[in-house]
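A single protein chain has been omitted; all remaining protein chains appear in their positions.
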Amino acid sequence: MDEARLKERVAAFLSENDPAGDRLEFLRARFDAGLAWVWFPEGLGGLGLSRDMQAVVERELAGTPQIDGGVQGIGLGMAAPTILAFGTEEQQRRFLRPLWTGEEIWCQLFSEPGAGSDLATLATRAVRDGDEWVVDGQKVWTSGAHHARWAILVTRTDPGVPKHRGLTYFVCDMQAPGVDVRPLRQITGEAEFNEVFLTGVRLADDLRLGAVGDGWRVAQTTLMNERVAIGGGGGARGGGMVGGVLRSWREHPELRTHDLHQRLLSLWVEAEVTRLSGARLREQLAAGQPGPEGSGMKLSFAKLNQALTGLEMEFLRDLGYDDYAFRRSETVDFYGRGPGYRYLRAKGNSIEGGTSEILRNIISERVLGLPSEPRIDKDVPWKDLPR
Amino acid sequence: MDEARLKERVAAFLSENDPAGDRLEFLRARFDAGLAWVWFPEGLGGLGLSRDMQAVVERELAGTPQIDGGVQGIGLGMAAPTILAFGTEEQQRRFLRPLWTGEEIWCQLFSEPGAGSDLATLATRAVRDGDEWVVDGQKVWTSGAHHARWAILVTRTDPGVPKHRGLTYFVCDMQAPGVDVRPLRQITGEAEFNEVFLTGVRLADDLRLGAVGDGWRVAQTTLMNERVAIGGGGGARGGGMVGGVLRSWREHPELRTHDLHQRLLSLWVEAEVTRLSGARLREQLAAGQPGPEGSGMKLSFAKLNQALTGLEMEFLRDLGYDDYAFRRSETVDFYGRGPGYRYLRAKGNSIEGGTSEILRNIISERVLGLPSEPRIDKDVPWKDLPR
Amino acid sequence: MSLLYSEVEEELRAAVRDLLADRCPPSAVLKRAESRPYDPDLWKTLAGEIGVAGLIVPEEYGGAGASASEAAVVLEELGRGIAPVPFFTSSVLATRALVQAGAGELLERLADGRSTAALAVSFAASPYRPDRGASVRHSGGTLSGTVTGVAGADVADVLLVPVEGDLYHVEGAEVRAETSFDLTRPVSTVTFDGAGATRVGDVDLVAVLRFGAGLLASEQYGVAQWCLDTTLAYVKERHQFARPVGSFQSIKHRLADLWLDVVRARAAARNAVTEDTPVAAAVAQAWNAGVAVRAAEEALQLHGGIGMTWEHPLHLYLKRAKSAEVALGTPGDHREALASLAGVPGPE
Partner (left out) sequence: MSLLYSEVEEELRAAVRDLLADRCPPSAVLKRAESRPYDPDLWKTLAGEIGVAGLIVPEEYGGAGASASEAAVVLEELGRGIAPVPFFTSSVLATRALVQAGAGELLERLADGRSTAALAVSFAASPYRPDRGASVRHSGGTLSGTVTGVAGADVADVLLVPVEGDLYHVEGAEVRAETSFDLTRPVSTVTFDGAGATRVGDVDLVAVLRFGAGLLASEQYGVAQWCLDTTLAYVKERHQFARPVGSFQSIKHRLADLWLDVVRARAAARNAVTEDTPVAAAVAQAWNAGVAVRAAEEALQLHGGIGMTWEHPLHLYLKRAKSAEVALGTPGDHREALASLAGVPGPE
């Protein structure tokens, strides 16, 4: 289907569905018309087209009701591609439509207190009991768990084999008995994330995604999509975090010093070359030649954000903080909040979604081809690993 | 023996030996009087006193003929303590006196092209042949080899056992047939060091220091003394390398920029706290409480020297170089030469005498108690190691 | 003049450290941080039984007549324990001002812990900008104006205000505690609206702030040392990939570098109190303020996710370190001062 035919199809859809009518009805119809994600198969919200054709649809439907990329982020970015890759036809039909329309929100139950960078060492157990699995364990750093209808969940089903081999991947029913969601307070005062305690949670076997013991491979699909999602968008010269600091800088000439000026100029240059590197990466992607630079963008932005917010604190000499009160928050509000919040929250940038240390490992091995370190955990049964 | 008695002894020595007479005669007599290194045993240049009593002797003999700490450095700092610890009585009597008086110069045959940081993997072979050993191999980074009468030498005598166990330590006769000393040119243009090729060099078994196969332990004694020797001396605030750069800085107000000023101020502070740390370390040593800070001094000075000399190059904007001509040089001439030489030569500071990477390993394991990495070379015969 | 600790200092350190470990470990500090951060009982014991309140008060006024070097050791331990007591604000800054002013009676009240004082100066002021954040005027026996960012004012019963070389004891000021970045040393806005002011003597505010800056370096060293020690313990325990995290070489090397910075911070802190010159104070602040921040930031990163949680006390140290970086001059301010103090002149 070429662009013209696709536009016709959108026009036909719009002639039958009133964007000014019921929002949910409209979104459901859009899904059913294959205009949700056109690169998905027909019948599952798509038309089996190439991914770049989605831009055509988005342009044509720009003024119509939209889905919520924020609260639906995990579902759209991580659960959906995994369900598409590993789900049964029944699972795909059951989950994808309400996931896309936002009727059902998803969260991610991967990290554990004892399994952060080394996700494969996770300890949440799933034990088979007839047609069901009984799940016990603790997950952490789960955003949106208190809104979520479903979760993508990785569990250990066989402790007797090496760690990567004994995992199984499930869709977890967040309304099932034994699921306990507790907000996790951060150093900023608020709680963006949750801890999720799973105690005797029973999941039917038809909630399993992929084969028993194949959970690591399934999880890789999920995580590959996370890395892409976190890479950071475009933006203009002098924008983003450096723009925020520049605003303070320009407003307070009386606070400027040569020390801070020289450091700000260096960071401005670093921000600019990082922006250019991102722009070049996007050109490569658009030209169908994805380069390895993507792995580095998150690392670079984490370092920049931390340096810039730290400098802003020194510059403003402000000993106050806007608000430490404990409350839930749904988003990272870098620009609406004060410099203290920015400084503290930016510290998470080098931890969440893969620590900077892990990213450096990945770059050095997958991009630079450097040898891996001697591994001592590859062939040892999980239960025998030192921890 | 207390300080007063020691002073008497020095006075008695001076009454019998004229400092204005023959230099060598005077030094030999000083050795025989036990006033060479008072903490060595009697009969071997010492009096069996504590090491800090040496300062008394040095004060009392300040105006008399002195030994040459430069060209004799390896002998005094490394060979002598090793011979004292592991030599037979005969070896001690044979070697220590002319070593101290400077009649015989020593060099060190340790590093090899394939064994730098990992010294224990060295490949120079020594094979027993009756009462002799036949040595073949190549050593590198040997200072003073072209002056040396003797060398301290580590060889591999048993390739069939793990690397630390198959080594044997010798005194090498630098005048023996098969010893070929070639100057090794550095990036500064000159040659401070040598390569030494050993081809069928025959060493009598009585030149062996320590037991066959015990060479690693003997070498440790040598190297421990090297680390102490390289740690860097005292000095006044604003002295040393920072002093050199400051001189340029003060002479050229027209070249100053805010960028360089801020960076120089930061380095000045770093130099000052490093100096203070060294001063504190010396106080601890004097109080008989050596702290672990020593391991860090060389690392700190290497980083500082490199940063300062790099900044000086930027500051002076000088595209020239004083002299690249190939010639031998006996010393590191940081202050007599130009900024280009200083910059290039300082690069060696983080490599020679233990790379900064190895020093960080040592600090993290021996000082901070962090676990060592998984080792794959501990129990494998040397000949089977990957290289 | 030695950079080592004396035996007396080591005994004092042990007493403070034991008390804090027993009565107020970091987890306890965290618990009270949001309600009432200062611990008056702990302060009573520290001030009275161990006698830190009168440490630098001359003996003639009931104090110990000790040197700055001893106060510095106390500050190392209070930094290490992030202890919620007004030692620095009352027993160092305010006391030093009173000693200058020769205010015997007030010093006696501070020395035995009956009173706690605060110097109404912004914590963001410095020896180079002593008036930052302050707009106070004296007129007819009363003061009017405002000082922002005053540390320790919320727990002081004696408020001392420097105005143009005179030190006043003021009653009836309004002290409004602000939400502060540093939870364990909150700052207040102090407002004078014709408050009654009694002159207690002369004060050289620059000298007081410089004295404070030199001593703050010891607190910063203590903060850095705790962060390093706590991180070392954590990475030895924490396993990932079936190895202690602390066995990974890049972690080891970073910690070796951090250790070198902390070692030098100790030397700089010691030198600030033994040499006691403007250069020594500026060097110690220029170095130690940054080392404390870097140690706390590295600690957070190497703790991974747990370091980002409120329940781990690490953030108290990060917040202390980052606020203290601004307190009594930023590292950049102190470096700038060294340009003239140490003869490293800038562009002409």
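Odds and ends about this structure:
Letters A, B and C name the chains as they come in the text, with residue numbers starting at 1 for each one.
As a working rule, a contact is a pair of C-beta atoms (placed from the backbone, for glycine too) under 8 Å apart; a residue touches a chain by one contact, two chains touch by 3 or more.
Worth saying up front: this structure is predicted, and the values here are computed from it rather than measured.
Although it is not drawn here, the omitted chain touches the following shown chains in the complete assembly: A, B, C. Across B:G116, B:G213 or B:P371, the residue that sits in touch with the chain not pictured is B:G116. Of the candidate positions B:L24, B:A286 or B:I376, contact with the unshown chain belongs to B:I376.
Listed by residue number, the positions of chain B touching the unshown chain are 111, 113, 115-118, 121, 140-141, 184-187, 189, 257-260, 306, 310, 313-314, 317-324, 326, 340, 343-344, 347-348, 350-352, 355-357, 360, 373, 375-377, 380, 385-387. Interface with the hidden chain, as seen from chain C, comprises residues 248-253. Along chain A, the points of touch with the absent chain fall at residues 237-238, 246, 249-250, 253-254, 256-258, 261-262, 264-266, 268-270, 272-274, 276-277, 279-280, 283-284, 287, 293, 296, 299-300, 357, 359-361, 363-365, 367-374.
Just so it is clear, only the chains that are shown with their structure count from here on.
Averaging C-alpha coordinates per chain places the centre of chain A 55 Å away from that of chain B. Look at where the CA atoms of chain B average out and do the same for chain C: the two points lie 43 Å apart. Chain centres here are Cα means. That of chain A falls 41 Å from that of chain C.
Chain contacts: chain A has residues 258-259, 373, 376 touching two or more partner chains. Residue positions of chain C touching 2 or more other chains: 243, 248, 251, 332, 335-336, 346.
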